[in-house]
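Right, chain A next:
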Amino acid sequence: MPQIKLSKINKNFGNIQVLKDVELELEPGEIHGLVGANGSGKSTLLNILFGNPVIRNTGSYSGSILISGQPVQLRSASEAVRYGIGMIHQEFALISGLTIAENIKLGREKARGITEKLLGYDLSYVDRESNIQDAKAAMEKLGMEIDPRILVLDLSISMKQFTEIAREIDKTDLKLLLLDEPTAVLNKEDSRMLMDVLRTLAQKGISMLFVSHRLEEIMEICDRVTVLRDGAVISHYRSHEFEGIQIAQDMLGKEIIQAMQKKSAPLREPIMEFKNFGAAMPGERLDDLNIEIYKGEILGITALSGHGKLAIGNGVMGIYDTWGSVKRKGTPLENSNIREMISRGICFISEDRRGKGLLLKHSILENIVFTAMMTKDGFLHPFPLSDLRWPDRNLSSVFAAECIRELSIKCESAQQKVEELSGGNQQKVCIARALALNPEILFISEPTRGIDLGAKEIVLNILVSLNKKKGTTIVIASSELDELQRICDRIVVLYEGRVSAVLSPEDDERKFALALSGESVDQIA
Partner candidate 1 sequence: MKKLIPLLLSVLLLLLAAGCSNKVTQETVSKKTPEYKIGIVTPTLSASEDEFRGADKVVKKYPGMIKHLTLPDNFESEQETAITQIVSLADDKDMKGIVICAGYSGILPAIQKVKEKRPEMVVITAPIWDDPDMMAKYIDLCLDTDWLKRGETIPTKAHQMGAKTFIHYSFPTHMAKELLANRRDKMKATCEKLGMTFVDISTPDPFTGSGPSPMLQFLQEDIPRQIAKYGKDTCIFGTNCPMQDVIIAKALELGFIMAEQCCPTPTQGFPAAMNLEIKPEDAGNFDKINEMIKVKAKEANETGRLSTWPVPVGVFFPEFSVEVAKGMIEGSVDKTNMEQLGKIAKDVAGVDVHFNKMKPEYNNYYLIIMDSIIY
Partner candidate 2 sequence: MRKPNIMTVIFIVLSLIGLGFSGLSPFFVLNEVIIRFIRDGVLVLALIIPVTAGMGLNFAITVGAIAAQVGFLLVLDWQIGGLTGLLLVTAIGTVLSLAFGALIGVCLNKVRGKEMITTIIIGFLATSIYQFIFMIGFGTFLKPHNLEIMLSRGIGIRNMVDLDSYRNIIDKLWLIHIGQVTIPLFMILIVIIFSLILRYILNTRIGMQFKAVGESKRRTEILGLDSDRIRIKAMIFSTLLACFGQIIFLQNIGMLNVYTAHLNSDIFSCAALLAGGATIKKASIKNAFLGIFLFHTLFIVSPQAGQNIFANVALGEYFRSFVAYGTIAFALVLNIRETELNPAALTAKTGRK
């Protein structure tokens, strides 16, 4: 009997389906690899299995989950724990103010027997020493010699990862362990150690669902691999059928690339230069970026999530701390604020559309003209005091109407509130807002994230025509590689915050796959 069996799992976020009829089963003691590009639904699947509150808050899932043949409904993390499911989180589910031992034993602390009998579970006195012993033992299983009394916030990243793993393997009733990129922050040696531990665990009959972008690890450790793409299961492989390139292609899909932009050889005239540029965007750290952006090109930047692609646009605008230097047409941009950037023709559209890109409770019109009004005194009636100028309704409504028509924003009128629009139309409003600034260089992050297929095409078209008609230089940071390949002149691939390769869109798919996982692309001629 399989340890766990998923059938017909479906999940929607809003009107976007992120999981389609996913089928998966794990035998006891099996290590099962789960791979897929960003947005393929891996994380959602893990979240369902671990009862993450996000799932319930967004309308739950459909389909059946059988654990040891018993159908279960996973509504909360505590339920998942009760069924013997453990998870190692990519961004660490550790409480940094507690010690290693306290973290490992959190919620399952050993307590002094007498107090437990007298005062019940919650009020029983935690037996610090024996917990420390347990924690020490768990860490030792991972080959780590460390004092479990150290606070987690004082640990290195890899030690945090081991603490996280120790917490799970310390659970005696563990049946299924979900691992979300457990090796992403480990070096080779530590990864190896982890692999060994996982194998030992597997021998004890614990099943594992192993998510990783490092294909070689998957191939090394897994008994089976399932490839997800766009929320659907694309293929299953058994360990003897593994072939890296085949799996990579399954992940990326799209064998035929629709040519959209016929590249006119871009001028090699740098409009912006990055030297040793880095930005401390949490979770998306960027370092040592050395690149020139050419006038009139569309430059794509891609990477797996967490590898720094989003940090470029955000960093240039000074939203996070940055270092290194940026030159704009030869003049350095130092200590400049956003206002100054905009006045120099640099514009940024954030990946966090609803959080940073829009005033949701305001009308389309107001959103479109807002930034121009604030930074360039555009769409305002003249008045001596800039602060007290009045909006020019005519100018702005003419412009808004033009944008709505040109960008085919579907709405009742320019007065409709932005929060009522669909994701795609919201994105168009963001672009319209940038258009009002008439930028020379446009940084745009994840332009097509979370919007439906039709809208995606329109957004891409808008970007291309903006580039063609107005000669705007565009820098797109996106995880949708196929889209970048369709419209970009060059694509920069980042890995762990550094440039892994600069490729042409026509380059071999396999090169992209290798560059994304940090391997050298030179293996492929």
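Criterion applied: all candidates are chains of the complex that A comes from, given by their letters.
The rule we apply is simple: a contact is a pair of C-beta atoms (placed from the backbone, for glycine too) under 8 Å apart; a residue touches a chain by one contact, two chains touch by 3 or more; residues count from 1.
Remember, it's a predicted structure, so these values are computed and weren't measured experimentally.
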- Here the complex member from 1 or 2 that touches chain A is candidate 2
- chain A - residues contacting candidate 2, complex: 50-53, 76-81, 87, 89, 92-98, 102, 106-107, 109, 111, 115, 119, 121-126, 128, 153, 281-283, 314, 318-321, 337
